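Only a part of the assembly is drawn; its chains keep their places, and the rest are absent.
Chain naming follows the written order as A and B, and within any one chain the residues start at number 1.
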C-alpha cells in the first residue's frame, strides 16, 4: 500500500543537500527532505567556553529554531515569548550531543564550532534532517580549518546521519512526513554512523506502548534509511 | 566483579518509596534509590489548559527541578538564572510524556494533574526515579478522585517504571549511580510497562557509538530492573 506521497513504507523522501548556501558561515547547507527545508550552518570561533579553559580542546554547540512561517499555523518566536521553547531546547541538545560524539575535540583545538539549524519549512523530521545536514556543514568547516593549516587532520572519523521512523495505523514507516507523524502511535528518531552503530535512539510510545517486535522492525527500517542518507552525504561531499 | 557499592552488574540499588510524604498534595511520595532522593507529588486542579477546551478530557503536566544543595557543587536555581535549564526542560518533558501515555485522559475528566519532581539529593538516575515515584503519586491522586466519586474508574491501566542502564569500562550495568554515570561510555534510560512494553527508550553513545549487541544487552538489563521496580510499586500501593 502506498503512502499519500506515493512512497512505499521503506522509502525515504527525496533528499537534496545544497552546499555553500550562504557566504558568511564556514560551512553552510540547505537540506531538503521532501517538503522539510532547513538551513544548517557551522561557524568557527577562535575561543572556547570558560568551563574548558586549560583542557586544550574545543567545543561544538548547537541551536535549533523554526522560522515563524515554517509551520502551518504561525509559530511564535522564542524571543517574542521571552523564553526558549522546551522542544527547541530538547532538539538542540540532541544535535549538539550527536556532533560532539563524532568529532575529536582535542584535534579540533581550542576553538568553538557554532552549529545553527534554522527550519525554513517544516514537514516532519526536522530534528533528524538537521543532524544529517549539520554533518555536512561541520565537515566543510573543518576542511576550511585544514586548508588554512590551522589543524593537521580532519577530526571526524565517520559519517553520521539521522532519520525518523514510526508506526502509523499499525504500519511501520520510514521517514515520516508531518501528517504521518501527527498520526503516529509510535515514533522513533535514530542517529547512526556509517558503520551501523548507534549514536542516539529515542523511541516513544505516543499513543500506546510499543512491543519488542515493533521496536526491532523500526530499528531495521531506520538503518536502511540512514545508510541511504549517508550515501547522499558522501556524494555531496565528494563533489 | 562487584561495583563500588558492592552491587553486582545487574542489581538495583535499594529502593524505598514513602507514601503521603507531605500533606497538601493529592499524592505525595519520597522515593529513595540508593542515595538519590526525590519528592514526587501530584496535585489535582479542577481546570484544563486552554488548548483542550471543549475536548472533554484532562491533562497531566510535569515539572522537574533539583534543589541547589542536591548536587556536590551547588546548582544555581533556574529562577536565579532567569531561565529554565535545558536539562530540566528535557527531563520534565519526558516525565509528562510518559505519564500522559499511561493515563486515559478522557476518563480523568476535565481536570489537570500537576506532577512535581523535586530532587533533594542526587546520585544518578534522577529522571528514571522521578518516573517510578511519580507513578505512585498519580495513583494516589486518582484514587482520591475515585473515593470522592469524581471519577467512576481508575483511568490507569498498567504500572510503569523506569531505570537507567549503561556501559562503564566495557561492562553493561543496571541502575547507574552518579560516579558510574559520569564515566559511562553509553547511557540509556528506559521506561517500560508491567507487560514489558516500551514507553520510552533513550540511548546515547556518550563517548563512542554503541553496537547492536551492547544495545540488546542494555535493553535486557533494563527490563530486569524495571520488573523489580514494579514489584516494589505494587507492594507500596497495596499497603
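The criterion applied here is as follows: contacts are C-beta pairs under 8 Å (C-beta built on N, C-alpha and C of every residue); 3 or more make two chains touch, one makes a residue touch a chain.
All figures in this text were calculated on a predicted structure; none of them were measured in a lab.
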- Query: Of how many identical copies is the complete assembly built, when 2 are given in place?
  - Reply: 6
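Operating definition for what follows: only the chains that are shown with their structure count from here on.
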- Task: For chain A and chain B, let me know how many angstrom lie between their CA-based centres, rounded off.
- Result: 28
- Item | For the chain A and chain B complex, residues of the former touching the latter | 83-84, 86-87, 89-90, 92-93, 97, 101, 192-193, 195-212, 215
